[in-house]
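What follows is a single structure, and I will ask about it in a moment.
Here the complex is missing a single protein chain, while all its other protein chains stay put.
Labels for the chains are A, B, C and D, by order of writing; each one numbers its residues from 1.
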Amino acid sequence: MKHEQQHNPPMKYGMAIDLDKCTGCGACMVACMSENNIPFREDESDKLVSISWMSVFKLTNGKAFPDTEICYLPRPCQHCEGHGGHSPCVSVCPATATDYSAETGIVSQIYTRCFGCRYCMGACPYHARYFNWWDPVWPEGMEKYLSPNVSPRMRGVVEKCSFCFHRYQLAKNKAYLNDERTVPEAAYQTACTQACPAGAIVFGDLNNPAHQVHQIVKPDPRKGNKSRNPRAFRLLERLGTNPKVYYLSSREWVRRAGDNYLAHEKTGQVSNVHH
Amino acid sequence: MSTLDDKAKGVMDDDAAHAEGGEDTGAGGFIILFFIIGFAASMVLGWVVFPQFLYSQKQQPFSFNHALHVGEVGDGCESCHFFREDGSFSGIPKLAQCTECHEEPMGETEDEAIFVEQYVTRDREVPWLSYSRQPDCVFFSHVAHVVGAKMDCVTCHGHIGESESSRPYEYNRVTGYSRDIWGKNIAGFKRNSWDRMKMDDCAQCHKEAGIIHTSSVQTERDACFVCHK
Amino acid sequence: MKVDRRSFLSFVIGGAAGTALSPLPWKLIDDSSIWSQMWPWTPVPPDGEVVYEDSTCSLCPGGCGISVRKVDNRAVKIEGKKGHPVNDGGICILGLSGLQLLYGPTRIKTPMKRIGERGEGKWRKISWDEATAILTEKLTDIRNRGEAHTVAAIAESDSGTVPALLQRFMTAYGSPNFIRTSSQVDADELAVKTLFGATGRAGFDLENADYVLSFGAGLVDGWGSPVRMFRAGSLWKEKNVAVVQVEPRLSNSAAKATRWVPINPGTEADLALGIAAVLVSQNMVDTGGVSGFGSWKSDLLSNYPTQKVSQTTGVAADVIVDLAKGFAKADRPLALCGRGKGLVAGSLRETAAVYALNALAGNINRTGGMWAVPESDYIQWPKAATDKLASAGLRQPRIDGAGAGRYADSRYLPNRLADGVNGEGPYPLQVLLVAGANPCHDLPDSKNVRAAFARIPFIVSFSSFNDETSAMADLLLPDHVYLERYEDVPVGAGLARQVIGLSRPVVSAQFNTRHLGETVIAAARAMGGSIADAFPWPDYETCLEETLGEKWDTLMETGVWVENDIDPVADTVRLAGMDAPAIQAEGDVDRFPLLLVPYDSIRISGGTIGDPPFMIKTVADTVIKGKDGFVEVNPQTASAAGLTEGDMATLSTPRGEVRVRIHLFEGIKPGVAAMARGLGHTAYDGYLAEKGVNVNELIGPVEDPSSGHDAAWGIRAKLAKA
Amino acid sequence: MFPFSFEWLWDTGHIVFHGGLWYALNIIGIGMTYCVIKAVIDSSKGKGGHGRH
Partner (left out) sequence: MDTALIPKGVRRCPMWQFLLGLGIVGAVLAWGVYAMLLCWFKGLNQTNMNNYYGFALWIWADLAVIALGGGAFFSGLLKYIIGKDELKHIINYAVLIGFICYSSALLILAIDIGQPLRGWFIFWHANIHSMLTEVAFCLSCYFSVLTIEYIPLILENRQLNKVPFFHHLSHNMHEVMAVFAATGAFLSFFHQGSLGGVAGVLFGRPFAFREGLLIWPWTFFLFTWSAAAYGPCFTLLLTWITEKVTRKKLVKDNVVELLAKISGWMILTYTVAKICDTTRWANITVPGMGQTLADFYTGNAFYGYWILFVEIVLCGVVPAIILISAPLRKNPAWRITAFFLGVIGVSLNRWVMILQVMAVPVMPFDSWALYYPSWQEVATTILPVAYGVILIMISYRYLPIFPQEAELNPIEEAATAAVEIQTDTTPDLEPAQA
């Protein structure tokens, strides 16, 4: 048994979501649901118990008619890097059911390891984590469309967006067969990115200057990976969660809605990282 | 209430016995004997009887002669268990693959007859029971091991390629897994690399394979999503 | 040897020690946790070989190319087809949910015959032979009595071979009553005919436009070909194209526009003409491609002075001028109309006025402009021979009155069907065939529609799903769903080119259903005579292949056939059709102080297909909560009625009354209430049924005086605390 | 929990944490073992339960 593999340079998969382009159509949500075997129930109108890895928030500028403005904000798991991979959720999971990969920058969730304490849900300020309050049940016949690439979750465990990691696994399979060491940008795209009819989502390796997402975001490692793009912001950047999902908006109120600011503070202030 | 009463009385009786007879010199021996009996019985129960109950057996649809086939085909295991173009592993061959050769019976054996009559002519897939089927949460990349790490099949699957007949499929009644995952040995000991296929076995080999398997921030081993889905 | 208590205790302790040292407890603890990791009732999707099969989505008129991922024989995911001329890899929320329709519990799995009362849901499964026999016997019987015209067929489309077969069947059979469901296409076709003087449709080269003025068209709410529109929207963002959305409510389209112009509902035509008047008065028009300008101009200027238009529309005068200037200044400005997804026909006046703006900007039949696209003409079948019975039937007037008298210019008037059946028509209907339509839910004033349907003695539904209309049917002849069948999908939907997609069976038929084309051919053949003669094809596939001719190979190879070089139906625009009075909302202002307008959301399927579970899951809890539907009002409007967020209220209109909950929304004009279209289903499954309110229960059709089409954009309404 | 488990690492965190844990467990274990063994010895030496100590 001889192993000739070598370390690839570490990747950091991330997203840039252009809120100017996002129309709130919900295709990303359903693309995610159908890609990832997400269950559904008869009444999904109680959004506090509904599972949607990708969730689209509706933001308003709070002004009265006719100055009202709306912005939609799709929220996948932010795959926080925190400090050195200790994202808010990873560090709190008591059973190591969630983990941060230094190779891909993806926060994983292993359903069979999770025993449902929900501490990670409490730790996540983005509400990106969902608990299976019920057994997943598909109407008779509908289980036929379930994908074998994503394991259906059982009742009593937490689940969340995986950046469609199985697609990376499959792309890697192909790369192995062709004796390639890396997965090309186009070979690994998340389901939401692929589906978005407005092309608002760009996904790729933030560490790789050849990838589009890097070119858009231009992360600044010296400033906690803050984007150099003036349109870009991250959700709750100043908490130090160091997320890998960047948002782009040309509207000041939208960028400001991405984080908490004191009245006198300017939007986009440098993160106040505590850790 | 009566039980409480009895109990109370029992305690009193016991006390009375003590008061009368003092220490029963023989009792110590008996006590140890009973301890040993209890100990031995439960050990037998746990080590011998329990595994009998825990595992059940199923027969394969018919017996398959790996040894014979390996001799007939040109490319070893990969002749039938090949990689698809997308890098996925085909696993147990589909009927269509078998019928490339087996359109007509190719031998005189009873198994061949079953195969042709029950499956080929009726165009039904053979419901093979896979000895090494991992649970659904596992993403196992054959290509990473076989092509990437240049491992051979025997390391994990043992010498199944030399088998002349299909052994019964044993599975755990509680979990539904094939027994090969936990291994034959109830204590979990293994002598060969293919005796067991639990996560620890994967992890052990990955650890030995060196420095590249350290992507997990939590464990400094391989990150969970390397082998889980 | 006396086994006393202490010996027993000792035995137990020994047993416990032995057990602890045996694998029994530990293995059981481990195994029970593993059992919990793969509970037998949690499905494990089987693995297999992955293949992608390309096809065309026909769930809406958009005509997107799809690529369906299959694992062995199971379709597991629908994705947009990369490189497709319509959607290039993108896909909408409904298209993504298609597999829930394919494998869902709402499918009608086999032909069935009603045995209980109508709507009771008691059915007997029958064979296809029996089903065809029942249908043909019934039809033959009626025809032999010389009443062929009392049979009507209603279908979602009239283009493509399948609707054409049904249409041909009606003709050969002898009924003039083929009806296409209503949509903006009606007004569009009429406007093209009026303005260009020829049959065709408008196509918009949106991608190359540099100024977009939308009169309520839900550019990103499902108008036109939705995915194409999303892509165009992003393109405009990249190119900094000004997009103006004129609409009483801050819809998603308005939110994405560079400018939202709130307007009094129903006055869009006035604004368009007001803008035209500004253009004309300020000499900012290009009259090169326009005829009849002289007389039109004077009427326009006298009828639409800016101040008056401002008063009518509620849009400030300077805004009107501003819009006119923006429109005039742009090189390739485009004006669009058709409210929301364009599910209602709309008035000729409005459509013509908006199209006239494009003409006045000189932006007709050129890059970045509006095109007069001819109808696709690939179906070249010999005219069906009609026997005596058929000819007699065809001479009868249509049940909906279309094509004659006041409605001479209209082809179909489904909005008049209910009244026609309810006694206003020339004759009673005996049979109604429903294909790919769900009139019992989708037609306005659904109560009246259901009453009409109750009077039709025999209804045949070809629907694949348990929809409201199937529930009223007597015979169910379920069609394959689009993923199980071959079909040509000609795409209109505002494309400035001609596109035909091909649907291909991605999976084999899941149930005992039959392609509608096959059913029609089989029925025709069973009826014999001239009807059978009109259908010379042994089966649908042959028919399709022969019809498509040389296109067939292209379609089989690439899945789509495209003609980019459009030969417009005409080059000059005759300014006409704009002098009719404005369409008023039904109802008395004093009794009903508010205006209720339906709105469209891309997350709620407004057409024939009901929302699959995934889509309903994405609907906000301010649209439906539990079973309750919401009505959106401005906080001002609500506080006037003493209502706050989430309150239960009674919403009444001249057509009906429902209980709804209140959702406060700053982005809606005070005095206007808005309600999502496409909810309030009574049929389908528990994932969709009984959720929210069907806005068609509250709104009745309002006839466009110049065409007879339904031009209702809303209705007067009243809100009261419940 | 044990050095052979997947999650185990020989780093400061684990050494301190598990050091503390096993320290406590050992005290509890040894303490109880001591008590039980001594009780067995005492009761086999002593005469019945009423004796004074």
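Just so we're on the same page, a contact is a pair of C-beta atoms (placed from the backbone, for glycine too) under 8 Å apart; a residue touches a chain by one contact, two chains touch by 3 or more.
All figures in this text were calculated on a predicted structure; none of them were measured in a lab.
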- prompt: Among B:42, B:88, B:166 or B:218, which residue is in contact with the omitted chain in the full complex?
  reply: B:218
- prompt: List the chain C residues touching the unshown chain?
  reply: 29, 32-33, 35-37
Message: If the hidden chain were put back, which residues of chain A would touch it?
response: 46, 48-51, 57, 59, 73, 80, 82, 86, 88, 91-97, 113-127, 129-135, 154-158, 235-236, 238-241, 256-262, 265, 269, 272, 274-275
Message: Using the document's contact rule, name the residues of chain D that touch the chain not shown here.
response: 1, 5-7, 13-14, 17-18, 20-21, 24-25, 27-28, 31-32, 34-36, 38-40, 42-43, 46, 48-51, 53
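In this section, only the chains that are shown with their structure count from here on.
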Query: Measuring from the mean C-alpha position of chain A to the mean C-alpha position of chain D, what distance in angstrom results?
result: 47
- prompt: When the centre of a chain is set as the mean of its C-alpha atoms, what distance in Å lies between chain A and chain B?
  reply: 37
Query: CA centre of chain B versus CA centre of chain C: separation in Å?
result: 54
Query: Touching two or more other chains, which residues of chain C qualify?
result: 37-38, 44-45, 47
Message: Give the residues of chain A touching no fewer than two other chains, as numbers and ranges.
response: 96, 111-112, 151-152
Query: Where on chain C is chain B touching in the complex?
result: 1, 3-8, 10-19, 21-25, 27-28, 31-32, 34-35, 37-38, 40, 44-45, 47, 49-50
Contacting residues of chain B [partner chain A, same complex]: 83, 85-88, 135-137, 139, 141, 143-144, 147-151, 155, 209-212, 214-219, 223-226, 228-229
Statement: Per the touch rule, the chain A residues reaching chain C in their complex are 18, 20-21, 23-27, 29-31, 33-35, 37, 40, 42-47, 50, 52, 56, 58, 60, 63-66, 68-72, 111-112, 135-136, 138-148, 151-156, 191, 194-200
